[in-house]
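A single protein chain has been removed from this complex, and every other one stays in its place.
Order of writing sets the labels: A, B and C. Residues in every chain begin at 1.
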Amino acid sequence: MADVVEVFRSPHVLEYPYVRSTGPIVGGYLSGLRDGKILGATGAAGRVIVPPTEYDPDTAEELSELVEVGPGGVVTTWAWVSDPREDAPLSEPFAWALVQPDGADTGILTPVAASGPDAMASGMRVTASFLPSAERQGRVQDLRCFVPEEAS
Amino acid sequence: MSAPKPVVGNRPVAICSFAQSPSLRRVDQANEVEMLMPVIAEVFAKANMTKDDMGFICSGSTDYLIGGPFSFVMALDAVGVWPPKSESHVEMDAAWALYEAWVQLQEGVIDTALVYGFGKSSLGDLSRVLAMQLDPYTMGPLWPDQVSLAALQARALLDRGLSTEQEFAEIAARSRHDALKNPNAQVRNETPVAELLEEAYAVSPLRRHTLPPLSDAAAAVILVAGDRAYDVVDRPAWITGIDHRVETHAFGARDLAVSTSTAMAAKIAGVGNGPVDIAELHGPFAPQEVIVRQAIGLDDSVTINPSGGPLAANPMMAAGLIRMGEAASRIWDGSATRAVAHATSGPLLQQNLVCVLEGES
Amino acid sequence: MTERCAVIGIGQTYHKAKREDVSIAGLVREAARAALDDAGMDWGDIDAVVVGKAPDMFEGIMMPELYLASALGAVGKPMLRVHTAGSVGGSTAIVAAHLVQSGIHKRVLTVAFEKQSDSDAMWALSVPRPFSAPLLAGAGGYFAPIIRAYMHRSGAPNDVGMKVAVKDRLQALKNPYAHLHLPDISLKMVEESIMLWDPLHYLESCPSSDGAAAMVIASEDVAESTAKVTGRPPAWVHGTAMRSEPTMFAGRNQVNPQAGRDCAKDVYAQAGITNPRQQLDCAEVYVPFSWYEPMWLENLGFCDEGDGWKLTESGATALDGGDIPWNCSGGVLSSNPIGASGMLRFLEAALQVRNMAGEHQVEGASRALGHAYGGGSQFFSMWVVGSDKR
Partner (left out) sequence: MTEENLAPVTMLSTPIRLDYDFTAGLAQSKTLAGYAQGKFIGQRCPKCKQVYVPSGGSCPTDGVAMDEVVELPNTGTVTTYCIVNVPFAGQSIELPYICGQILLDGANISFMGLLQEIPTDEVRMGLRVEAVWVPEDELGPNLSSVKYFRPTGEPDADYETFKEYL
């Protein structure tokens, strides 16, 4: 019965240019990226959280103090993308990683531009690579990626 | 006969009927309502009940799978909520809809509830859809895909020495093998572990076999409280413990190799109060099964995912509820006396639910 | 057994067209923090969190409560996310109440929100799907023909809706949190506003707002001990109910839906109410378009079918001089962060029976109805709260 009826299919696009107000903490982080700096928030027990959250991830207390961290840091975990998706932040093969910047106690989700999986390791040193200042707009993409420290 | 005393809550509530549609890569001949309708009919038929016997109805689904608002509204037509029904919906896996229904049943005003969930991963690009779950200011704009995120978690596990790629492959091989006995499963075959380990990486350290399939399916469950459960099924699967917990969304601030929320929920649900025969775990990626199993504290004697689990079929918004239905099925058929079901939601096991089901011994 | 429960903390944001001073987390936090302060509690005191909002497409985040877990102090706790269309603010409060009534938890934080300015509400509510009917009338165009059917059935004069629009905006002037403050509001001003969806004028329709609402719902022992410390009385929950019916079906009464009548009957039975107009002191009812006041007066049994407009016209529903004031806060016609709008109704009912509504307080109010509806007038949630236990 089911196979005699043509079932119609159609492409469907869900698209909207959302514009979000950031509040001071997220806005501060994005302003910092625009200025070529990575800022974290000082959380409970002095833990520095980056990207800064408006509220402490564990205790929920409101955070207000931003401190500069990085630009160097350590890869805490990583995943090698040999065939980047069209929407991936880098078009060449790269690693997604959590990078803990110097002075921070948490990791940033970021691409790492490395020559190959053999050039990646947990614990390796990396440093931030920003877009040229003229291209930075105050968004996370301003921090283009991290690169292995010896390559910088 | 009497129901075991629950650890959480006061009133014994049992899973008494369960139905699911076969998980398929793409269900094309049916829209969501049409996919769900036979499942609802079957779950009622198995219980010898109708919608008019239900004290409450609760569903789980998400609008982003279909790309338009109010997908749960349309789905209601698969039940036919007329005359009007007491009904609710969570924008979560239907395992949490079951929780909401279980809470209401605790009060003793109603005795029965229908719970269902449905999802079609085939319509959109699931990796991109799931990126919509991420912090919209600092993570979402990078569109990280779910496989890469799961790979970060897998690496954390490997780095800690808590698992091996060999173990990931063994989990996949076991899931596919067990799925051969499950007609609703999607990935069903015998593949030697050695062969799986020869596969290329999808995103290193995850090879293709460690990824759950993309699935379209629906599932439904009927809950019955108190002695009425015996009218429906000889050996009801009593919920003796159920709890769920959430962790921070800032997963860079979490230890990805462990699941503290699962451990907490398992403790409150009383998993450790007795031996566990089988567990249905919803760690969609193979390494996540390891994390969840360790968090719940299940030793090697426990049979994991006899249905094949999410590596054999992973319909979004229903896969968690299916774990509960599959676990209950083992109680009904007598192959288990005490079972654990687990459901997860959110990126990298952010939110987890643990349920203990028991049959009279 | 259904345990007693009560509202012991209430918070809401200053609702505005655009709250550009805060992120989404900042918005929900403002309401949640205020509710905790009212309850004399801190994040650690809360056992579970229940979040509600309307479609995720408003903010363009799938299940945004996941991202909000830390902002709402939910980490390490159970968190639920409810979505039942426009009734969601009410349903969310009811789910939270059940967590206490079932004896599972003692202190539950419930929050509902919408930050509509991140996108466009008209777009998000009616994202066109392939093969569906072309977008002919827009959001209000769905309800305008139903309103016309009501006018035809009841024989109501054309200006009843405009009277509601004026009344609710005058009442909003007494609510500092309301989005719309229109001090010059008058029948003439409503009549001269653009006719959007004939018979509905612009000023007979709700605004689009950013806003959040929050409550702390607690068990009997916690409510009593908290009241002793804070000096602020609880609002006791006397009954809760939800009902749904299909969007469209043959013979459906869209003007006076059965689900609304059944839901009201259920909640009144729990609360021991046989004559709502007499036994309730006020009501906060989801009226997004002016004419829904007379329609819901009938649906909720405040009068006989066909007589709703007479109550409105007589001034019975006005805070100033009415015997059964409706929407003293200004209602949905004055503030409409969609996901939160239903919870605002529930919360305002609780404020009234706690005698904490400030300038829009109904003197001596001791029993109030909170109401929300959604979808194509098909999802209903209601509660009755009182200053005394029941």
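Assume a residue touches a chain if its C-beta (ideal position, glycine included) is under 8 Å from a C-beta of that chain, and two chains touch if they have at least 3 such contacts.
A quick note: this is a predicted structure, and the numbers were derived from the prediction, not measured.
Novice: Going by the touch rule at the top, give the shown chains the omitted chain contacts.
Specialist: Hidden chain, whole complex, touched shown chains: A, B, C.
Novice: Decide which residue listed in B:D77, B:D111 or B:E165 touches the omitted chain of the complex.
Specialist: The missing chain is touched by B:D77.
Novice: Given that one chain is not shown, which residue among C:A17, C:A137, C:L187 or C:A269 touches it?
Specialist: Answering carefully, the residue with contact to the hidden chain is C:A137.
Novice: Just the residue numbers, please: which parts of chain C touch the chain that's not shown?
Specialist: Against the left-out chain, chain C lists 20, 60, 120, 122-123, 126, 128-138, 140-141, 144-149, 152-153, 194-200, 246-251, 253-255.
Novice: Residues of chain A in contact with the chain that isn't shown?
Specialist: 2, 5-22, 24, 26-28, 30-31, 34-37, 133, 138-139
Novice: At which residues does chain B meet the chain that is not included here?
Specialist: These residues touch the chain not displayed: 28-34, 37, 40-41, 51, 64, 66-67, 74, 76-80, 82, 122-125, 128-129, 132, 136-137, 140-141.
Quick note on the criterion: only the chains that are shown with their structure count from here on.
Novice: Among line, ring, star, complete and other, which one matches the pattern of chain touches?
Specialist: complete
Novice: Would you kindly say which chain has the C-alpha centre located farthest from the C-alpha centre of chain C?
Specialist: When every chain centre is compared against chain C, the largest gap points to A.
Novice: More C-beta pairs touching across which pair, A-B or A-C?
Specialist: A-B
Novice: With chain centres taken as the means of their Cα atoms, state the distance from chain B to chain C in Å.
Specialist: Whole-Å distance between the two chain centres: 33.
Novice: With chain centres taken as the means of their Cα atoms, state the distance from chain A to chain B in Å.
Specialist: That pair's centroid distance is 30 Å.
Novice: Which residue numbers or ranges of chain B touch two or more of the other chains?
Specialist: Counting only residues that touch two or more other chains, chain B contributes 67-68, 135-137, 248, 250.
Novice: Find every residue in chain A that makes contact with two or more other chains and list them.
Specialist: 12, 14, 18, 20, 22, 26, 53, 57-58
Novice: Residues of chain B touching chain A in their complex?
Specialist: Its residues touching chain A are 28-29, 67-68, 123, 127-128, 135-139, 141-145, 148-149, 151-156, 159, 201, 203-206, 248, 250-254, 256.
Novice: Quick check: in the complex, which residue numbers of chain A touch chain B?
Specialist: 2-3, 7, 9, 12, 14, 18, 20, 22, 26, 29-30, 49-51, 53, 57-58, 76-82, 85, 87-89, 96-98, 100, 105-111, 117, 122, 139-141
Novice: Which residues of chain B touch chain C once you look at their complex with the stated criterion?
Specialist: Answer in residue numbers: 8-10, 57, 62-64, 66-70, 72-74, 76-77, 80-92, 96, 99-100, 103-104, 106-109, 129-130, 132-137, 140, 243-250, 260-261, 264, 345-347, 350-351.
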